[in-house]
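For this view, one protein chain was removed and the others were kept in their places.
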Amino acid sequence: MQREAAIREPLILGNKSYKDITDDVVGPIEGAAPRTWKILVTLTGLVAFYGVGCILYLLGTGIGVWGLNKTVGWAWDITNFVWWVGIGHAGTLISAVLLLFRQKWRMAINRSAEAMTIFAVIMAAIFPGIHMGRIWVGYWVFPLPNQFGSLWVNFNSPLLWDVFAISTYFSVSLVFWYIGLVPDFATIRDRMVKPLPKKIYGILSFGWSGRAKNWTRFEEVSLVLAGIATPLVFSVHSIVSMDFATSVIPGWHTTIFPPYFVSGAVFSGFAMVQTLLLIMRKTMKLESYIHIKHIEYMNIVIIVTGSIVGVAYLTELFISWYSGVEYESYAFINRFSGPYSWAYWIMMTCNVITPQLYWFKKLRRSLTVTFILSIVVNIGMWFERYVIIVTSLHRDYNPSSWGEFHATTIDIGIFIGTLGIFFTLFLLFARFFPVLALNELKSILKSSGENYKKIDNHHH
Amino acid sequence: MSKKVFHAMFNDEEKLMHAAEKLVHDGLRVKDVFSPFPIHGLDPIIGVKRTRLAIASFMYASGGTALALLGMWYFMIHDWPMNIGGKPSFSMIQNLPAFVPVTFEFSVLCGAHGMAITYFLRNGTLPGMPASNPDPRTTDNMFVMEITTDQNHDFSADAIEGMLKEMDLVELSIKDYE
Partner (left out) sequence: MMCQHCNHAPCETVCPVLATTHSNEGLNQMTYNRCIGTRYCANNCPYKVRRFNWFNYMGYDKFKNFNPSQDSLSRMVLNPDVTVRARGVMEKCSMCVQRIQTGKLDAKKAGTPVADGAVVSACSEACPTHAITFGDLNDNKSNVRGISQNNRAYHALEEVGVQPNIYYMAKVRNTEDQEA
């Protein structure tokens, strides 16, 4: 049995047994839905409904209902796309990269973080879909035989790389998440008394029995999936950044984009995990499993990635001047002093300045500060994408074709709507799914549980 | 002689492991173990072999790489080459850098899904399949060791029962089966 140094803070607080872990996680699923959950899901459901309405209006009328024009061909659509994909990255980072690094604290958060990934990628996938002028022929992005020749697709286009990257990322994340869920669904199946839920969880659990050989395969599959999900997650946001980096537009044509987008993605994703988990641990009484130490670890990731993003911003500014390219220099002068300078300064404040507060141990261990900053970071990261997309496009080479973008109510409605859909999906997940990885938590109870650590220390 | 199956239930994975070690040392074969989470170090004791799923995944991924490259060569270079922004669409080698992202993604797609499907098939876990754990508590907090008379011809049923009762277990169930 593996033991852990006494100096490490325990990961599971209180006097917990295997049975307690099951009760704490499965208990809320068996009971009736709490009042707060019902109120929340109604609210988010209404917002989601409004968003769907806006999307239907867009699809019925045309892309012109957005504030786009000949100069600014992408704005909120692709901003939201990149923002949502970025948020998704934290879940994979937690479940895959931290697994490879054998970081056991991930076990309390990986299940819900990965659920967040899947829902965020679904939200992201909405935007490249609805941003197309003719969504009904959107399947033409796949190399399918057709009556045009056959006319195939353009494998030189970064947008096509996106199609492959996003669909691979989504489906692999879903499978990774589900493979982890199967044994936990079996736990619920074996406890459920009501016949219908028992039947449903029985189907969901694929008849999992927890044999020794099953578990060997389970661990191997988890490790290999983590191994391939790690380069995958880095490739996805690199490819998203290539939509811009391979172009000829000043402010987009930048080789720094792939690493800078990936760290920005992890930065915003961890912030979203904090926002969701701080609420979840409180309402579902999971404080023993997701406690200050977990939050502090995540805040450390936030300050590291936030600082990388900050360095990238400054590097961009320096290189735009040092390159000696007039268009490039102007693109950056225009960013911090042009008509969209307010967006630039919101981005700078939220992403570079405020996260530096986490250097103070007291602040990075404070729940209130963490909650506020997690929202601030996501505001900042949304504006980062907005700045990159809109300010680069609205003034490029020819002053005669300069223009401006102003958001319409439909632009805003669809974005708010995806927030509604996202939170609705997450609430449904929190209600019906095991929100903690039961099988993984039980395997670390003896090495990292508070009660077991105390006994251990006593022996020494 | 009727065949018997023994299910020895433990409330701690370390107790089960010690018991398995002792029983195997005494010459008994442990058929299977049901547990709520993976027990590290158990596999060599009860003789569970390493899985080859990782090798399978590598082969699926290699297949994906080959298929992606072949597909892109066919679509872009062979079947209908076009002048796209002056890119070298008439030479696979020269156009290869643009094909790297899709090749990588498709390899990952095939490697991950191929392995996942193999995993579910080999485990016999598919939607709607019936569960085969002997006790519902094995997915919660109990650990069950399964021993059959079938695999242990050198021992009588009574002898196995006696050996198991010496262990630090919670429950012992004995069933006849055909």
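Note that the chains are named A and B in the order they appear, and that numbering of residues resets to 1 at the start of each chain.
We take it that a contact is a pair of C-beta atoms (placed from the backbone, for glycine too) under 8 Å apart; a residue touches a chain by one contact, two chains touch by 3 or more.
What you see is a predicted model, and the numbers here were worked out from it, not measured in a lab.
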{"item": "Residue touching the undisplayed chain, where the options are A:25, A:54, A:123 or A:160", "value": "A:160"}
{"item": "Absent-chain contact - pick from A:18, A:105 or A:152", "value": "A:152"}
{"item": "Sole contact to the chain not displayed, among A:345, A:397 or A:432", "value": "A:397"}
{"item": "Option from A:247, A:283, A:315 or A:329 whose C-beta touches the chain left out", "value": "A:247"}
{"item": "Footprint left on chain A by the chain that the document does not show", "value": "61-64, 68, 70-71, 73-74, 128, 131-135, 137-138, 140-141, 148, 151-154, 156-160, 163, 243, 246-249, 393, 396-398, 400-401"}
{"item": "Sites on chain B contacted by the missing partner chain, in the whole complex", "value": "82-87"}
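As a working rule, only the chains that are shown with their structure count from here on.
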{"item": "Whole-Å gap between the CA centroids of chain A and chain B", "value": "29"}
{"item": "Chain B partner contacts - residues on chain A that touch it in the complex", "value": "1-2, 17-19, 22, 143, 149-156, 160-161, 164-165, 167-168, 171-172, 175-176, 179, 182-183, 186-187, 189-191, 202-221, 223-225, 228-229, 231-232, 235, 239, 242, 438-440, 442-443"}
{"item": "Contact footprint of chain A on chain B as seen in their complex", "value": "14, 32-40, 42-43, 46, 48, 50-51, 53-54, 57, 61, 71-72, 75-76, 79-80, 84-85, 87, 89, 95, 98-99, 101-102, 104-106, 108-109, 111-113, 115-116, 119-120, 122-133, 136-141"}
